[in-house]
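Working notes for the structure below.
What you see is the complex with one protein chain gone and the rest in place.
Let's turn to chain A:
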Amino acid sequence: MSTPAGVTERLTGLVGALRAHGVRVGTGETVDAARAVEALGLADRELLREGLAATLLHGTGQRAVFDPVFDLYFPRGVGAPDGEPADRGDLRDRLAAALADDDRAALARLAAEAVDGLGGYGSSPESDGWSSYQTLDRLRPQTLLARVRGSVQERDGGVGFADRLLDDEIRRRIEAFRGLVATEARRRVAERRDRDEIARRAVAPTADRVDFLFANRAQLAELRRTVQPLARKLATRLAARRRRAARGTIDLRRTLRGSLSTGGVPLRPVLRRRRPVRPELVLLCDVSGSVSGFSDFTMLLVQALHDQFSKVRVFAFVNRIDEVTALLDHGRADPEGLSARIRSGATLTGWHGSSDYGVALGEFAERYGDAVGPRTTVFVLGDARTNMSDPNLPAVRHIAERARRVHWLNPEQRALWGTGDSAAPVYAELVEMRECRTARQLGDLVAGLLPV
């Protein structure tokens, strides 16, 4: 293969980093990628990016990991940008102009200069580095909004209908610029430290592999967008499980009855008919601050799956419990405002604002006991941190006895169960408790645990 020296190492390094992020890349694909490099050449970086993405990736979500990793292994430049480090005022002026023109190339250049001029910290070789946070904190691109709007309107006249969209457009451009700064800071750091290390650590994993408990707003928003596709996938998987479950068991009585016409030889096995019972689902969700991201996502997912069940009831609690099924209504689906709606529309807290599983579960058993019957599968979502109060095991036992199955999904990693105020181990003795830290795990659990 006639790829220039060093490119092979970079390519395998890139593949290694992708693998570390859970993208499964085989040797065959790596070879294809090398052939792509050969066919496309190294002159145009964007071509190379698309070529490698086409050969190495297999799914849409993986692109979010690929782009930052690619930027590390095939950087746009090396070292500091040419020229003197710019001062803040000058940078802001040029940034405002570039944002007004939506000039991508200029924005990328400015990001490099900004990180160089404003992002450096530390002085000794071990502790210094480049920080995108510090760069953005000093540059404050978000405060340029009014200025950019002014200059765009001045230029275009600004009376058309589409100009009411201008603010959002500028915000999107600023957001893109923040991304560029982050990329640039990672590149500069990677030049100092081990590139492989940075690629593994500093690149955010795909949204479905982010811990619910540590996900930031953007990641949660990204997750919410995956609810519908995930629900569709799960629905197909559930349907397949139903089909399989409907086959297989032989109805002995009817098989023998049928065999009489063939002289007692059971030529045609008769399979047992399944009564088409759609199971009922009850969801008990801890929506207190610490785990609300997890609960919101799961509630939306179950709501999206609602046509798979005869009845879905959702209850939310912090230290008091209330039914929120109506708030999840499909027609009004506004996933972003969900937690706000639940907070304002339901009584979830009593005297204090911290979660109390014992009281909430006790109240559920008392007030909504009839929601749970022999056909009901109950899911409890929460980290089982009861703030040192009584876990109220009799209530859980009561629910577990009445329900068909009870599953507890805990967004904390297993190693932390039982530490501090966590009552996870005692609950786990009564009901099945599973670790569910990421959307991917949740998808697998839901596909496996949901009753058919």
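Basically, contacts are C-beta pairs under 8 Å (C-beta built on N, C-alpha and C of every residue); 3 or more make two chains touch, one makes a residue touch a chain; residues count from 1.
What we mean here is this: contacts and distances are computed from a predicted model.
Asks: Which of "Ferric reductase", "2Fe-2S iron-sulfur cluster binding domain-containing protein", "Cell division protein FtsX" or "MoxR-like ATPase" is the UniProt protein name of the chain not shown?
Replies: Per the UniProt record, the undisplayed chain of the complex is "MoxR-like ATPase".
Asks: Quick one: say which of A:26, A:289 or A:394 touches the chain that got left out.
Replies: Of all options in A:26, A:289 or A:394, contact with the hidden chain holds for A:26.
Asks: Among A:19, A:63 or A:253, single out the residue that touches the unshown chain.
Replies: The missing chain is touched by A:63.
Asks: Can you name the residues of chain A that touch the chain not displayed here?
Replies: Answer for chain A: residues 24, 26, 28-29, 32, 35-36, 39-40, 46-47, 50-51, 53-55, 57-60, 63, 160-162, 164-165, 168-169, 172, 224-225, 229, 232-233, 236, 331-336 touch the chain left out.
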